[in-house]
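Apart from one protein chain that is not included, each protein chain of the complex appears where it belongs.
Labels run A and B following the written order; every chain starts at residue 1.
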Amino acid sequence: MAGDNRDEYDDDDVPFTKAELDLSMDNVIVVDNLPVVPPEKVEKLAGILLKLYSKIGAIVEDGDYNGLHMPMDDEKGMSKGFAFIEFVDKKSAVMAVEQTDGHKLDKNHVFSVCRFPEFHRIVNVPDQYEAPQPPQYKERGNLREWLLDPKARDQYVIRYTDESEIYWNDTVDVKESDRLVFSRKKWTDTGHQWSPHGTYVVTFHRPGLRLWGGQNFEAAGRFMHNNVKLVDFSPCETYLVTVTWADRASDKEEENAIIIWDVRTGEKKRGFKNDGAKDKPVEPFKWSHDGKYFAKIADESIQVYSTEDFKLLDKKSFKLPGVKEFHWSPSQNIMAAFVPGSGDGQTPARVVPSRKELRQKNLFSVSDIQMHWHPDGTYLCVKVDRQKSKKTTTYSFELFRIKERDIPIEVLEIKDSVVAFAWEPKGHRFCLVHGEQPRPDISFYTMLKEGKAAVSLLKTLEKKPVNELFWSPMGHHIVLAGLKNLNGMLNFYNVDEMESMNEDEHFLCTDLVWDPTGRYVCTYVSAFRQPMENGYTIWNFAGRPQLRTAKDKFFQFLWRPRPPSLLTAKQEKEIRKQLAEYSQRYTEEDRKAKELAETAHLREREAKRKTFEEGEAIRKQLYMQWQEE
Amino acid sequence: MRPILLKGHKGPLTCVKYNKDGDLLFTTCRRGGVNLWYSDDGERIGTYNNHNGAVMYVDVNFACTRLATASMDATARIWDVETGKVLREFKTQAGNRCASFATGDKRLAVLTDPWGDQPCCIQIFDTESGDSPVMRIPMDVGVAKATRALWGPLNKKILVSNEAGGILSYEAATGECLIERCDFEQEIPDFTYSQDMMTFIVASKDHTAMLYDTNTLEPIRKYVSDRPINSAAISPLMDHVVIGGGQDASAVTTTAGRSGRFQALFYHKIFENEIGSVQGHFGPINSLAFNPDGRSFTSGGEDGYVRVHHFDPEYFSLE
Partner (left out) sequence: DERKMMSSRRMQIEERKETLEREMHLKAMEEDRKRKQEEEERRTYEEKRKEEDKRRREEAKLQQEREEKELAEKKRLKEQVDALKAEEKKGKGKKDAAVIDALGKSVEELDDDELKNIDKNALIKAKKEQEEKLKREAEERIQAQVIKMDHLERARRENERDLLAKVFEE
């Protein structure tokens, strides 16, 4: 239809695509935070930019115009510090933003890149306009804003279908919309993860990871690692490790299968080969509690690296022929390692970095062991399975008192098969699930019998539908749970009183997570394990439900962790002493908040009723009119 | 609230409907057959049994003398309520999903499924004479299949719902489409009027139901649930609506009734909050109706049962 019959042509038939693109400038990006340069250096800088961006996509070239425009400040005679780059297509523009936002030209110039429509939008809102600044998120203060919440609430992220949402956990009757902190569709490809102190939330993408933080969850870091499968932070959030694992044999040769990055600068510290098994998510390194060292097993030894130079500590690995498993203490630079013998085994505990062996125990006819460090590093429990005959296995627990002189060991023999073991955080007790499924017994033990070092049984609960144990992070309380095949039976148990605070059920519940303060527990049915009944319930520690939400294709619920408390033991004590006064004030605050919520609710209802009645009046009038007809 | 369980159908229920006085209850079934019951005690009075396919919808005229049925056997029929005799039979080109008496009983609007390359279509018959429709309103080609077509007040309009979540309003005199809107993400299996016909409630598989103004076709309120909704009804007495549905049998893997979410849910009509639920069915609810006196309601389920619930006195003191 083109051209030959111009009078009759229909507007719709003209290909207007190009004109539209020109109008929307979808294919233009704005690169900000460039060095401010005098005119003679503009060409050089332009050359650098063109070289960088032409690798990502074709840049428009039209005679003299090369698709790059760098505005000049005529008064100052210098460049303005930003540039426009026009790509041939939108896709390249999108990719360019993805790949170079946060690019470091040099120490002082970290690119801030956005697409033109976005830039345009910001510039055209005069009230909100702010001159493009170096990203504020580099400041710790802004990143930790959430810790200052006056209501002392905690946050959590959920993911369902392709939605991600971050909420405040608020138990006073607050509307969902008021609790919502952040939400975004298709934020991540596979899932989320919080950094250990809760500063960042991770999103996973094919080309790499992104970190988000601050009040509105702005971009706070980008770590390009194609096909990244796993991320692991050092305990203090200083470093992060990204991992891809060997899909093909040739991947084994890849020097950068595992990369260690500096979280704040985005700098790559070191790459490693991944010698893990094919298609298997191996834990690449284990971090020491202070983040100073990271280690893994390789070549009949434990390789300990230091974060000072990212090289082997003392330039040599720590030979331990046959070593199968090791674990760092959660509070000291001590590790426990297991070296199986031929039919026998031993579990020595050794010191790093001095490499001195602290304690060793030889164990015989071991078929398997499991190590459980107490969260405070006070104790180490080694569960030993021994195959007595083809059918019978016996179990024993080797309990190491790490902080005592010479590290005394006590042995606890258990006749039944052991289903689960868990240390009480901030305490001296542990809990065991043992006996025949599906109704095993639950036993509580203490490491301190009447204040003295001796393991003793406190209580056994018989025949309970339990297969997993979840201690409160504060100790004292535990949820005895029967998840998955036990349909989600929950027993909220007070270990100090040895009494159940409540028994309830979250039907088909697959996962259980405590909030960082031990005040609330979330149970959820994840679509990863169970297609039905997806959703989550938040309970208080005593097992009273606070919030129930059903969501199809619900995948994940993660409480936002908190950094360790800054309060000293003395301050803590002082607070406890004055708790009554605080409590009085809070009770009053709570009462007011509740009242406020109630009046707001009533007001809202009134408004709803009013609008409805207005509509009804019109309808009634019309009805009368129609009746006459 | 003790329910009365009506067992008389051999397959899933498709429609339950009260007469104007509320003393009689008509129910239809996907395996064919129409039953008539006393609504207060559930005694079966009779059946209207000679359709050769699923009966999808039943309508009863104002005076409760005539009954209209729409069936997948490619007929729509008018029956004498008292004798059970077929008075008229309209042969259509395909199965029928809905049949609705115009006020005054002179016209019957029948919603016919697509056939051949023809889209689905509303066929308006004269109830007294003639075997072919006096008017045909075909839906646009390529538009989603219609699920209900009901006369509006004063016979001026016909309201249509469809499988794409759309509500359309047709001028009855000209067959012209006046308003078309799509507020739902998924199929609308059913909608029902309030007693004065000034509002209607729409049920959708997208887990929501909405209350509309019949005149403007603007949504007034929205009721959000956690399950696909198959039917909804507006209480003539209280500011309540009832909605019901549940996971399709194919989606339910466990036998536990609680996981299918088959309860009838009560919402406050104005405030949109859930105020209660009534358990009982062990399959999705397909049809809901309030007794015109507002003192009882009936649900028809995929499980083949009809449940008549008379409210306890406490119900009426609910806000």
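Operating definition for what follows: a residue touches a chain if its C-beta (ideal position, glycine included) is under 8 Å from a C-beta of that chain, and two chains touch if they have at least 3 such contacts.
Keep in mind it's a predicted model, so treat the numbers as computed, not measured.
**Q** Could you tell me which of the visible chains the hidden chain touches?
**A** Within the full complex, the chain left out of view touches A.
**Q** Of the residues A:310, A:528 or A:586, which one touches the chain left out of the display?
**A** A:586
**Q** Which of A:256, A:331, A:460 or A:517 touches the chain that is not shown?
**A** Spelled out, the listed residue whose C-beta touches the missing chain is A:517.
**Q** Looking beyond the chains shown, say which of A:387, A:571 or A:627 touches the absent one.
**A** Of these options, the touching residue for the absent chain is A:571.
**Q** Check each of A:36, A:181, A:312 or A:501 against the chain that is not shown and name the one that touches it.
**A** A:501
**Q** Take the complete complex as the reference. Which residues in chain A touch the chain that isn't displayed?
**A** 139-141, 144, 147-149, 151-152, 501-502, 517-519, 540-542, 544, 565-567, 571-572, 575-576, 578-579, 582-583, 586-587
In this text, only the chains that are shown with their structure count from here on.
**Q** Which of the residues in chain B end up touching chain A in this complex?
**A** Contact set of chain B toward chain A: 153-154, 196, 198-199, 213, 215, 220-221, 226, 252-254, 256, 258-259, 269-272.
**Q** Show me the residue ranges of chain A that touch chain B in the complex, using the header's touch definition.
**A** 507-508, 531-533, 550, 605, 608-609, 612, 615, 619-620, 622-623, 626, 629
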